[in-house]
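With one protein chain withheld, the remaining protein chains of the complex are depicted in position.
Right, chain A next:
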Amino acid sequence: MARLSRSGQKTGKRSAKRLILFVLIFGAAALVVSQSAPQIRRVFDPVRTTAGDRLGGGNDISLWARMSGQVARERRIRDLEAEVRELSRYKAAAISMAERLEAYENILNLVGEPPVRGVTARVTAESDGPFSQTLLANAGRSQGVEPGAIAVNEGGLVGRVIQLGEHSARVLLVTDFNSRVPVMGEVSGVRAILYGGRDGMGSLTDLPERSEFIEGERILTSAEGGAFPRGLVVGEALRSGDDWRVRFAMAERDGGYVQMVPPPVIEIPEPIEEIPAAGETGNPVQASAAQGVRQ
C-alpha cells in the first residue's frame, strides 16, 4: 500500500513537471509571438542593447599577451593595423571621388556630398545563424556612432547599424537576405537592388530590362533612397546563368574591424506658400495665354 502511494506520488510529481515544461514552452512561444508587435519588441530593445554592451564592450589587450610579455608588440601591431585601415579609407575615398567626378562632369551644378568622419570599432561577435546575419562592434552611442550608420571595412560596404547601445552597435550585414542596398555598376551605370543570397554571394533584383552589367565590373552604392552614401564599393558583378550575382568585397578584406560612418542626411525641403488659384488673381493663366497670342 505504502509502495502504491509512493508510486502515486512519483506519478504526480512527474506530471507536475511535465505541466511546468509545457507551460514554459507555451510561455516562450507567447513571448515570441508577442514580439511581432513593434511596440512590444521595442520594450525588449534595452535588454538587447545592454547585453550587447556586455558582450561586445571590451577593448583591452588580451590577458595572454600581458602574461607572455607581448604588450609592446601587440600595441605596435594595433598601431600598424590602424594605419592600414586609415590608408584603405583613403583608397575607398579615391574610388568614390573618381566616380563622383565623372558624375559632376556629366551633370552641371551637382551638389557634392560632404566628407564623412566615422568611428572605427573592433568586431567582437558575429552571428551566422538561421536568423539575421549580424555582427557586434565595440563602439556605440557614447563613441559617436549614430543610428543607421553605415559600416565599411578595408574591402568595402559591410552593412548598416540596426541596434545601438552605449558601447556597442549591431550591424546588419549586406550578406543578409533581408538587407536591401540600391547599387549600380561602376562602368555600365546599371541600377539594381542588392540583397544577400543563400550561398554567401549577393543577388540583384529590380534590374532594367534592356541594359546589363559588365562581367567583373565593380558594384557601388547608388545612394538611391538616401540610406547609403553614393560610391561605396560593394563587390564585383559576376554572371551566373541568366542572373547577375555579386561577390562581396568586404569578405575578401576582413581584418576584424569596421568603420561606422554617419548615414547621409537629406534635408526635408521647407514648404513654400501655395501658389494662388487661377480664379483668385484675375485668371492669370488665360491672361498670359492671351499675351502670348498678342506677342
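The rule we apply is simple: contacts are C-beta pairs under 8 Å (C-beta built on N, C-alpha and C of every residue); 3 or more make two chains touch, one makes a residue touch a chain; residues count from 1.
Assume contacts and distances are computed from a predicted model.
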(request) Write down which listed name, "Polar amino acid ABC transporter ATP-binding protein", "Peptide/nickel transport system permease protein", "Protocatechuate 3,4-dioxygenase subunit beta" or "Rod shape-determining protein MreD", is the UniProt protein name of the chain that is not shown. (result) "Rod shape-determining protein MreD"
(request) Among A:Val123, A:Leu204, A:Val234 or A:Met260, choose the residue that contacts the chain missing from this document, as touch is defined above. (result) A:Val123
(request) Return the single residue from A:Ala29, A:Ile77 or A:Ile214 that touches the missing chain. (result) A:Ala29
(request) For chain A, enumerate the residues touching the unshown chain of the complex. (result) 10, 14, 17-18, 20-21, 24-25, 27-32, 35-36, 41, 44, 47-48, 51-52, 55, 123-132, 134, 136, 163, 170, 177-178, 198-199, 256
